[in-house]
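Omission of a single protein chain aside, the complex is shown with its protein chains in their original locations.
Entry: chain A
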């Protein structure tokens, strides 16, 4: 049963007396004047009762849940943050269930999936709610086996690196590490933790729910760019579709893409089925699109390569495996997989010349001289560039890392020769 604290009763009287009728989730309380009150729930009406009688009524078994529920939403959560309130009400399906049903469900725990995160809300004392947050992959884990956190800002560190310790530049990539739990957060901290893991997801979800999401389509975002990103508006429209297919499908990002090429031209790529929307091409998409804009300026050439049918298929398999991020799944000795390391090294040993050119064909068909494919064009011009330079914008050709890159590649070639004997 639900207990009602004196403070909750006191607050209820205070609000009815000073701010007017209460009306929330089926509970309606009005001051009728002359010290009389009327209280209604979906099940019963207590009309014109005295203050002392009302004090009894609000503690009765069938009314108490309505009162503690009112107190939680009106006082503990409040309405200052409409996005937070909307999310927390969504988490217990408040719009769909009357309070007694909801309390029964809350005692068992109500779950909401938010990206890769599972939020479970349960009923605490006096109608308080407790929010537990963990990785959805840990849904059935014993909480004792998970690392417990209590400060929502700890979610920042937890979501900065993936399971392998690699930096996650895209917070909504489906690569959130598991093994942690926030066992007992209040509503404010729960939303803070979720908004740290998936920044702005709750605000955008609620704006969409309210029919007020401001979607900015590709065209507008591209035209707004300046500095080194000014070029992205030149990216051909069919390439924008490839960008969306590359970056924005559910296997790469959990946001549901709502932006299109422009308001009149939808993209063919799948926008995904995520809980929260993506309202605009993100900075990763814009930065990658800049690279593709430059690459797409190149003309095609006809190259002639000698490959066996299996080698052609192997190249396709390698591309597929890298694109699907499955290289880790290819077993070391599984030489039936085209993307197996030994298979790939064999292909390289057989088909690359000393300069790293496939079948000895130079990248630039007009160059008879040997030319390392790395030296072609500006292949590495600025991949780390705008990232490092805070106050600069026109600054595409600061090629610091190029040299290192080339050196590393040469090292790899040398390694080859030595390693063949090792196994």
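Please note the rule applied: contacts are C-beta pairs under 8 Å (C-beta built on N, C-alpha and C of every residue); 3 or more make two chains touch, one makes a residue touch a chain; residues count from 1.
Simple rule for what comes next: contacts and distances are computed from a predicted model.
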Identity of the absent chain, which is to be given by its UniProt protein name, from "Protein-export membrane protein SecD", "Electron transfer flavoprotein subunit alpha", "2-oxoacid oxidoreductase (ferredoxin)" or "Sirohydrochlorin cobaltochelatase" | "Sirohydrochlorin cobaltochelatase"
Where the complex has a chain not shown, which of A:53, A:89, A:156 or A:348 is the residue touching it?
-> A:156
Residue in contact with the excluded chain [from A:19, A:145 or A:214] = A:214
Of the residues in chain A, which ones touch the absent chain?
-> 80-81, 83-84, 153, 156, 160-161, 167, 169-172, 195, 199-200, 203-204, 207, 214, 216, 224, 226-227, 279-280, 282-284, 287, 384, 387-395, 400
